[in-house]
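Now for chain A:
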Amino acid sequence: MTAAFAAVLRRDLLVALRRKGDALNVLIFFVIVASLFPLGTGAEPGQLRTMAAGVIWVGALLAALLSLPRLFAADLADGTLEQMLVSAQPLPAVVAAKVAAHWLSTGLPLALIAPVLGLQYGLPSDALLVLLGAVLLGTPVLSLVGAAGAALTLGVRGAGVLTGLLVLPLCVPALVFGAGALTASLSGLAPGPHLSLLGALLAVSLPLGLWAACAALRVALD
Partner candidate 1 sequence: MNWGGAAEFFAMGGHGAFVWGSYAVSALCIALEAWLVARRNRRARAA
Partner candidate 2 sequence: MLNANGLSCERGDRQLFAGLSLALEAGGLARLLGANGSGKTSLLRILAGLTRPAAGEVRWRGERIGDLAEEYGRELAYIGHAPALKDELTVAENLAFAARLAGIVASGAQLEAALEVLGMATRAALPARVLSQGQKRRVSLARLALPGAPALWLLDEPFAALDEDGIGRVRALTEAHLARGGMLVLTSHQDVPVAAGSIQTVTLGA
């Protein structure tokens, strides 16, 4: 099980490294989206602070969404996805490795840059820490639910938009708890409960997302 996970993870990260552009573009998109809002709403500090959580979280959601179709589509095109389905390795391990690679190449960078954007929105330093923690915990949920969405829409016309249509409603809890953690810490409340709920959400999304992605891949390649 772990051998398969390690093999697929190594391969996907190697491919991601050789195509740095993909991950970088997602990051730049995130920064641009977050920087556009003040141009629209005005840069009054108090207002920015209250908006920060929602803007950064929705930005992270959209950025993660951009990179989802690539998760399986490239492997479908060159035939390697088919090989993974008939291989000697359990499919959940393979899919888990692909999701982990997706998170490492998109989710993690988003989490690391989120505090920088937090500064742009005038967040105090302890809030930046909560923001980092929340996005670190929340982005794996996006990758897991996103993987299920990407597998369901594999090879379908208009897969990009459709994936968003399927995945975004399912990411509402992650958005609520993630952004809620930041809002709570800004208003002096403890962010603890939000972060633990986000962790619980991750615990639920792991089996559910993997099951759905594996089942959807088998259906897609039928």
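The set was built so that all candidates are chains of the complex that A comes from, given by their letters.
Criterion: contacts are C-beta pairs under 8 Å (C-beta built on N, C-alpha and C of every residue); 3 or more make two chains touch, one makes a residue touch a chain; residues count from 1.
Small disclaimer: the values here were computed from a predicted structure and weren't measured.
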{"item": "Options 1 or 2 - which one, within this complex, touches chain A", "value": "2"}
{"item": "Residues of chain A that touch candidate 2 when the two form their complex", "value": "3-4, 7-8, 11, 14-15, 18-19, 74, 77-80, 82-91, 221-222"}
